[in-house]
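Apart from one protein chain that is not included, each protein chain of the complex appears where it belongs.
Each chain gets a letter, A, B and C, in the order it is written, and its residues are counted from 1.
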């Protein structure tokens, strides 16, 4: 199950962070997400790697920690999506699929004229849409 | 890792034993230990010692099925097999022992038997070594055979060792080694096979045994260096072990888990070591993941949970250390696609730091679990910790010794007993330092890996431990650094947590200002709200400040206010200590980079770009605070770089009570100065600046709650960047000023212009300047209200048509080429100012000058004259500027006042001088050059030699003023004089002649050339003039104006026609009239001659003639004429044509008129006649 | 979503926006008006670039991004591509559209400057029209800048309409 999703701006500032856990490890999740940015930096601008897949938006598993797994995604506009799950084995396809839907939701959210670029995403509809996507995670259904 | 037993950490080494002949042991064991693979040797000096090889336990029949064991692994099993259970035993006999003396032979046999029986139980192999002194001495075949029979070994296992012969001995030692090696491997193989057989046949009573067997098989495999097999069985063993967790019932649950994990620990250690040493990093990490996953959930009962977390943490620690020691590197093959389907691993997992950090986290888990359990235990209050509890012979088991009399029996423990024992053990440890150490290790290597965020979360971990351990200064130091990162990246929730700690630290360290600023920053922090937070008020999980909520922020702000107002804060009530505001007010400075900018920021903008001194000037001061609850500002002090502009706003609620008395400047009562959250408070105030120059707002000082003085550096709206943390918040932008222009381009500084001068500067000039004269422009400085100190005049001449300085572009260096020149400055005579002061002209260039002006009191005046000379007709702008300061003091000198005046002056040419040549009277020389130059390109005048030609010079006054002409002359250079005489015929009679504007003066000169010269320079016309002024007539005002005469062509005419007739005629009276043609050449000249009728005269003689004139002779025609009309009458027109030169020549009409009187005039003819002659000659 | 509306709606809104800012609000301060129009464009470009780069790998260099603007982005907006792209390889790009739709559509009828004081004066009408056009161009400039900025390329964009209806946009990348 997904316990947390986050959107992080190109200045590595959090734009959206929602945890879906009843436990009170919300703060821990902030830490987990924040630390995972290191891995993204490592993967994206590491000169020694010039694989053809370098500029793919899906970054895969960033790192497992304690009982979380953090997955990452980097849009063309240098916005980072993070997804934290407690599932033991996550299918690559599922993760990709999740991020694709999430990205669509994000794009609509920032298309709200009242959303100021680079600022926190306060949209309720975005929140709602995200939680549906989160719920549908793993199950092949599409939102 | 160090706490694992040595035998576990190092790969097992085969063990052999040698018995008898102690003198040889050293060399043998040495040889064994150095060979590859090495063997350990257990050396027994003589056979009596052999018993130690025998089984300690009673010798069971191995085939009988073993009964259920009371543990999984014996602690000492591995050690035993490495130190006490040899795979092979060598019995050494000296040759003389077995040959000859039968008694010795029997002894040997019995020893051998005895040894055999001992090692049989262990299935150890037997080797017999016969030691010979020399290779030479014979050893009976039958002896060896007999010995072999006794020992029941085949021949190759009987080795003859020659003691004293080096080479022989080595040979036999080598043999021995190979034999040993072979026997060892067979031994371990057989042992392994035996146990494997049991596993395969599954003939064992309990899972424990199967685990144990797996362990043994694996170890035996290791003895044989058969790593894959070892790995296989270790893994198998741990799998079975994992299954046991549910099933086994042998021990009470808590201890059961402990035992299982202890064993699993060993298995895991073995497996990871094997994999890593085989260089299989990826497999190792994958294995570790599996291991962790399979055990992380088996925590057991809550009161012993801490044991689990401790164990769990150790797993990470150990694996991290293993990775570190085997110094693994990330295989490049899998680097590109970390964390995706084609490679599940991620980069951190190859870093020890990753494991250390997790180990630290789990150790923290342990600690808090421990805290819960121990608190629970204390509640029950029974300290029934049985003494004499000790580890049992089994791995991971504990028992207690029970003494009855002299018999000591070993009793199992109940879980409660065990738990309390474990608790007491655990409490003896101080985990904090362990955790800090782990975090530090992780921190350092993450830092070096460039994982700043990982690193800072580690140092946050450290800090929290320090905090927990009560080391607040260390904690604060670390927290401060971490806070920096979170501020920078705007992770407000994390920042909130850290600030919460910092706040507590500074409270504990009793540093009030820190406490206040941290509190204020927290209070002003934006909420990165996601909605879970209602139920997570668990301080341990979200720091001492709890979870950020608007109400928390308000509380914190409230708390600060209370401290400021010296109310008692709840923190003080719970009495751990007292934060008191000692000095009477607290002072905070906030600049552009301060994190407290979100608490209060001041933007200041002037409404104009520039202003006159003393004139009113609007300035907008806008304040913004993100504090949640309204802030009542008692007093606002706005400070400028010009202190007399400072002003203070006091909210009327407060009155001016809080106002510090020493303040000089204006005080304004403002109705209310309350800041509301995220709303700009916009104040506009009018100030006056008396001082010219820069006026900048430096800071805005707000006094809050009487005691808190917040001093904000003023910022210009134009250059104000948004708030580090709030900029990411989704809120509609608000501008410091309503007026958009001001909000975007407003500046906090302004230029105050200098005040306008109260001194008059008068330039007057009389009309246009005349080229060449010394033109004087009087300058008058007239003070009206300002005293003039250290004044100076700057004079500048500029071409009125632009073009900068007045120099002809070509030769700027020569002064002649300046069209206009500033000659000098002179004071008006009779001025009281002393001469030398005026002469202190610092610099006069051709078009620029600086003159210092004496100090003038109010109402005084001073004047001087600029003397300017024009070299050409040009219109010029004269710029004069007076700079002065109000008094001679320093600061006055800084801003000087300036007065500028300018005047356009035309430079005019005073008079135009022209000239004209005339022929000699009634003589017409034939000047060939005239004819040749019919083309007319050169207009050079030509003069006849030895004739007196006329030169008329005219000077026309082209100004508006009358001019005096003092003289007019032709100046020629020396030789010109001899070659040609020029004398003035009519000159200026008086000392000067006044020439009215546009009037013209003519001077007449006769020019007598004496030599032929194609281009002769006559000289130049000099006209000496001055303005016609009646007053002060001084010589130097005379101007000499020169104009060069063009060169003339002087030639000798070949023919000269001269006309002779009486000076006058009388009507009707005939007179004779001669035309003389003189041929001055040495050639015969043919000429044609014609006379045209004229109605005024009748005449006789032919109209046309042709004649030849001999060289150097003169031919004369004569006509009689009778005048028909009176008055001045033109004579009949004569034309002489020279055939040779084909040139016609006719005297000008002017020269051929005669005056005809109507009747005989009544005056002395002779006289007039003579005079006219004179003038002709 | 391939949703569409009539072109005249867009033209109308854009022209109204321009005239509102140049006429009603900042008639006196054209530079402020320009700033606002550009800002509006910036937001639109920012949002559109987010949309249109959604399912494509990240751009590796500036040129890729610029090409994207010229091709896909432009055709999404105007159903045509940029006709000509020039660069000096030192961070300056010139995107030329030989027939920029908005310059051809936009009707410069006087009613638009209805709030202008000078509206009645036919002489002034001409240059208010030209003015409006140049003001209008701040909008696409903003769009381009917004899009590129969002793609991580901070830059300055200016328009050159010296030969209408062709229009070229000059992109100077800030380094």
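Assume a residue touches a chain if its C-beta (ideal position, glycine included) is under 8 Å from a C-beta of that chain, and two chains touch if they have at least 3 such contacts.
Keep this in mind: contacts and distances are computed from a predicted model.
One chain of the assembly is not displayed; among "Exosome complex exonuclease", "Nicastrin", "Ribosomal RNA-processing protein 43" or "Trafficking protein particle complex subunit", its UniProt protein name is "Trafficking protein particle complex subunit".
Only one of the listed residues, C:29, C:51, C:67 or C:172, touches the absent chain: C:51. The omitted chain makes contact with just one of the residues C:22, C:40, C:135 or C:148: C:40. Residues of chain C in touch with the missing chain: 1, 3-10, 12-14, 16-17, 19-20, 24-25, 36, 39-41, 43-44, 47-48, 51, 76-77, 79, 107, 109, 111-112, 114.
Take chain A: the residues that touch the chain left off the picture are 108-109, 111-114, 122-125.
FYI, only the chains that are shown with their structure count from here on.
Just to note, of A-C and A-B, the chains joined by more C-beta pairs in contact are A-B.
Chain geometry summary: the mean Cα position of chain A and that of chain C are 33 Å apart.
Between the CA-based centres of chain A and chain B the separation comes to 35 Å, rounded to the whole angstrom. For chain A, residues touching at least two other chains, in rising order: 54. Residues 289, 293, 296, 335-341, 344, 346-349, 354, 358, 361-362, 446, 450-454, 457, 489-491, 493-494, 497, 528, 530, 532-533, 535-538, 541-543, 547, 727-733 of chain B touch chain A in their complex.
Chain A meets chain B in the complex at residues 9, 11-15, 17-19, 21-22, 24-28, 30-31, 34-35, 37-39, 41-43, 48-49, 51, 53-54, 58-67, 71, 88, 92, 114-116, 118-122. In the complex of the two chains, the chain C residues touching chain A come out as 43, 46-47, 49-51, 53-60, 150-152.
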